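Some notes on the structure that comes next.
The complex appears here minus one protein chain, its other protein chains still in place.
Chain naming follows the written order as A, B and C, and within any one chain the residues start at number 1.
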Amino acid sequence: MTDVHALQRAISEIFAPWVQRLNLRVLAAQPGEIELALPVGAEHVHAGGVMCGQTLMSAADTAMVLAIMTQLGEFKPMTTVQLQTSFLRPIAAGTDYAKVVARVLRRGRNLVFGEIEVSDATGKLAAHATTTYALL
Amino acid sequence: MTDVHALQRAISEIFAPWVQRLNLRVLAAQPGEIELALPVGAEHVHAGGVMCGQTLMSAADTAMVLAIMTQLGEFKPMTTVQLQTSFLRPIAAGTDYAKVVARVLRRGRNLVFGEIEVSDATGKLAAHATTTYALL
Amino acid sequence: MTDVHALQRAISEIFAPWVQRLNLRVLAAQPGEIELALPVGAEHVHAGGVMCGQTLMSAADTAMVLAIMTQLGEFKPMTTVQLQTSFLRPIAAGTDYAKVVARVLRRGRNLVFGEIEVSDATGKLAAHATTTYALL
Partner (left out) sequence: MTDVHALQRAISEIFAPWVQRLNLRVLAAQPGEIELALPVGAEHVHAGGVMCGQTLMSAADTAMVLAIMTQLGEFKPMTTVQLQTSFLRPIAAGTDYAKVVARVLRRGRNLVFGEIEVSDATGKLAAHATTTYALL
């Protein structure tokens, strides 16, 4: 399942309404990897004038589900076991889009390991996450 | 700063509008620890019928900022360095509230370490997070 | 399996010889929780005069395996899925023992979640780890 439109549709079917407000846009997909645009909307900017960490973590988690779907060929029930995010650089309000790339590092029988990178408009790494999912 | 009303007000002043949609309610606070109610609203439930992990991580991060404020005595600029969340049990739709307790484990000169527990309505641990913040 | 002597014996049977050089000593055990003494030997102190982080992480991982055994009632094949350690305070050379407490937070069918605390001689938290294991 690497069709950009099908993946875009999946976002509105699978995720919670609150997560859909991330307005993630699927840019590209290949088996085990997906690239998304994350708009830096005012709704996601905190008092310090930068995109909030909550948004970055949530985008990372969401992107990983989609990356796993590109690998599995379809959506299957799964659950996040753990997700660790490091915040390297702020993404300033006024930036149009951050870029989110999620990648399956290993798909085992029950567990899937992945990595997510969020980059700012200049391509610099803003957040880096690693995660484990359980296939149900 | 352990006044419940002041902390409640801070939520609407500091955090991004999207984060305010978590509708976190401050239940209790003491220096270095805060307890919040996290309503399990339909907006936060995904296709699997449980509260989404994005909400749990976001609530954890938000709660920790408030816990640090209770320790510092006021809001100071800070940034999340990293946050690791483990997801132990799902929180079913239909639950009224999850409870979020955030606790400062150590406040150093520049770094603050903390721990966050999210429990379901029966008091069982649903998510457990550890985190590092940098004071700016 | 909460017999202190049986658990002590298990350390020399299960773990790699290099890990046995931690000289962990079982102090107490109950179902789902174990307490160990970690001697602050010169072999584990780095040029900065404090116990090295490698030792703290290794002790945490080792302690968790034993904590899981106290819960399962026996040793079963298992593997660490992930382990995240935060280092809060140094443990100075010259300290006799650090104390390591590992606790099962949730035992699922395939996955076990746990938490490990390493405290210095005064009882202050030196390292805090969270971890996921897969039962094989």
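Quick note on the criterion: a contact is a pair of C-beta atoms (placed from the backbone, for glycine too) under 8 Å apart; a residue touches a chain by one contact, two chains touch by 3 or more.
Fair warning: this is a prediction, and the values are worked out from it, not measured in the lab.
The missing chain, though absent from the display, is touched by one residue of C:Val45, C:Ala98 or C:Val112; that residue is C:Val45. One of C:Gln71, C:Ser86 or C:Ser119 touches the chain omitted from the figure, and that residue is C:Ser86. Take chain A: the residues that touch the chain left off the picture are 84, 86, 88-89, 105-106, 108, 113, 115, 125, 128, 130, 132.
Residues of chain C that touch the chain left out of view are 13-19, 21, 42-48, 51-55, 57-58, 61-62, 77, 79-87, 90.
Against the chain not displayed here, chain B makes contact via residues 81-82, 84, 110-111, 130, 132, 134.
Rule of thumb we're sticking to: only the chains that are shown with their structure count from here on.
Comparing mean CA positions across the assembly, the chain most remote from chain C is A.
Chain A and chain B have CA centres that are 21 Å apart.
Chain centres here are Cα means. That of chain A falls 34 Å from that of chain C. Residue positions 84, 130, 132 of chain C each touch two or more of the other chains.
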